[in-house]
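Only one protein chain is missing; all other protein chains are in place.
Labels for the chains are A and B, by order of writing; each one numbers its residues from 1.
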Amino acid sequence: MPQLLFRGFNVEDICQISKPLVDELAEICDCGTDNFILECLHSTSIFDGKVIETFPFIEVKWFERGLETRDLFSTSIAKYIQSLEIPEFEIAFSTFREDSYYVNGKRCFD
Amino acid sequence: MPQLLFRGFNVEDICQISKPLVDELAEICDCGTDNFILECLHSTSIFDGKVIETFPFIEVKWFERGLETRDLFSTSIAKYIQSLEIPEFEIAFSTFREDSYYVNGKRCFD
Partner (left out) sequence: MPQLLFRGFNVEDICQISKPLVDELAEICDCGTDNFILECLHSTSIFDGKVIETFPFIEVKWFERGLETRDLFSTSIAKYIQSLEIPEFEIAFSTFREDSYYVNGKRCFD
């Protein structure tokens, strides 16, 4: 956590931006870089009867950190995605509840 | 958005129904067809020690549109899934928060 789940991106592109992106996100979140998960989900998209390229979409799954951090976080992601010359992409944040999260089987929060 | 994430469906089947389905959903939502994402996630299912066919499941991710639209939306999806002679399937709706959604790095809603 935080998890960045990418759909519609090349793995090579994410490799290229991964280090500076995670360094910057870790600073925003004030946590270690090894907390971050960057993961490309495999999928096939369809439109108008045909297989098409998947629209670039990033779902960030994490604990709630508030609007200000969210704005900074998405601005940082956007900067690196735009450096790949990907013109259109969307980012959505989803939250896990802290009392519904277990590390090695142990609940971390009351 | 809306995103229809399919698991346990053949891509060819979704291709076949995609155009009339999206036309109908766009009418229900009163928005353009190019807002819709149909995406098959790749997965492997397991039961009783063996790999099995994945149960047909559709997660719809969108902004909250209320019960009436949800009912119309799922009735439309069901009609097209049933036209493929798939007897059993489930649909779940998940919502994104509008203040947690960013287009090209810019938050769209306060």
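Rule of thumb we're sticking to: a residue touches a chain if its C-beta (ideal position, glycine included) is under 8 Å from a C-beta of that chain, and two chains touch if they have at least 3 such contacts.
Owing to the predicted nature of the structure, the values given are computational and were not obtained by experimental measurement.
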Where the missing chain touches chain B, by residue = 7, 41-51, 54-55, 57, 67, 70-71, 74-75, 77-79, 81-82, 87-94
Those residues of chain A that touch the unshown chain are 1, 3, 5, 11, 14-16, 18-19, 22, 36-42, 61, 96-97, 99-107
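Going forward, only the chains that are shown with their structure count from here on.
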Calculate how many whole Å lie between the centre of chain A and the centre of chain B, each centre taken as the average of the chain's C-alpha atoms.
-> 21
